[in-house]
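Only one protein chain is missing from this complex, and each of the others stays in its spot.
What follows is chain A.
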Amino acid sequence: MPDVQALVNDFLIKLKKRKIEGSQATARQAAELLRSVISQQRVPYTNQAGALIDAVRAVGEQLIAANPVELAVGNIVRRVLHIIREENLSLATAAIAGLNLSAASDGDDDDDGERDEHTVLSAAAVAAAARSTLRPPSLQTLLEDMPESATIPHTPSSGGDSEGKSKSADKSSRTRRLKHDIIEAVNELIQDITTCHEQIAEQAIEHIHQNEVILTLGSSKTVLEFLYAAKEKRRSFRVFVAEGAPRYQGHLLAKELVARGLHTTLITDSAVFAIISRVNMVIVGAHAVMANGGVIAPVGLNMVALAAQKHAVPFVVLAGSHKLCPLYPHNPEVLLNELRSPSELLDFGEFSDCLDFGSGTGSPLLHVVNPAFDYVPPKLVSLFITDTGGHNPSYMYRLIADYYSADDLVVRGRIASGN
């Protein structure tokens, strides 16, 4: 698969050079890449899911290593792995439920073997529930799995599992089926990513009332759509946009908002505290949402969140599901941060004489710090609005558990040791 490798390398370089702006674009491209990886991956007769998982994982490792700060990539890799497992499982349970056979001699995978045994012993739904320790039976998982198994049962290939070796035709159809299902699911994922802000924006009307004053910082497509959706519903309100130095994305957002006919006031970042006493709600986008409900956000938002807390202004974070990261942060201000070029703050020409001042020690007198992200602890966040609805920060771990399987959390761990 040289073409896939080329694609992967291309994407890797883009990630490394930080060519892709925004976690949404990153997530979508990552998902598309993984889709082509899956479709190109040749699947052996046995253990198809395992092979796919290994392939995705191998690519995923590289992607995550290319830009460990871009958590969306890791999220997507885990989501795809989760999809593979889910699809494989639903297929297997469907087969077993259809035939009701007890012999599961040719286990696909270690995991699959285990699962098959489980399913043999119990009903399909219970097996699906028991599979993941992180995921005790919830209504959603039950509902998710049941229709699948209900629609699939009487497929012609369902018998193939037990006498797989003898019936190669059945086997291949099942392989194709698995791959096909997975790709379908990944397509759905991509669809979700591209339309997530529409789903978030749909909820805008429930949160923005007439004559509200809203503050935001920097630029986020989700926030833009969210505000615009409220405007569309004839709510009139004003928006204060902090410009978000040193990238000044706020200017971009202000321009867009003005073009769409919202009352917009652009302020400097330093005026946030002065203004916030007149603000009814802070609505911001996020870079990533951690499992503890903390937010990795564009730089400056921790300041805004503190000011909002001081004045008891709700601090609302909009985040698509691809931004939900199953990891718990440790020292995120440093470890999940990135320092951008000092040239955004200082003109090199102006300070070139200062930068190498420390002739004696060799260490320069002047340091310029330009972090890209801020960590907003969960206690400062009032509400998360995702494409599945509004959630408390304390609930995020549970929401996240729905999207990922516990086995995949270690992807990162392996990478850490691998590097």
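For this structure, a couple of remarks:
What we mean here is this: contacts are C-beta pairs under 8 Å (C-beta built on N, C-alpha and C of every residue); 3 or more make two chains touch, one makes a residue touch a chain; residues count from 1.
The definition used in the following text is that contacts and distances are computed from a predicted model.
Hidden chain, UniProt protein name from the list "AP-1 complex subunit gamma", "Translation initiation factor eIF2B subunit delta", "Auxin-responsive protein" or "Large ribosomal subunit protein uL3m": "Translation initiation factor eIF2B subunit delta". For the chain left out of this panel, the touching residue among A:192, A:225 or A:243 is A:243. Annotation: of A:16, A:209 or A:310, A:310 touches the absent chain (contact as defined above).
Among A:6, A:58 or A:274, only A:274 touches the chain left out of the display.
The hidden chain makes contact, of the residues A:5, A:195, A:265 or A:394, with A:265. Even with one chain removed from view, chain A keeps its contact list with that chain: residues 238, 240, 243-246, 248, 251-252, 254-255, 257-259, 261-275, 277-278, 299-300, 302-303, 306-307, 310, 333, 337, 344-347, 350-351, 354, 357-358, 365-371, 374-375.
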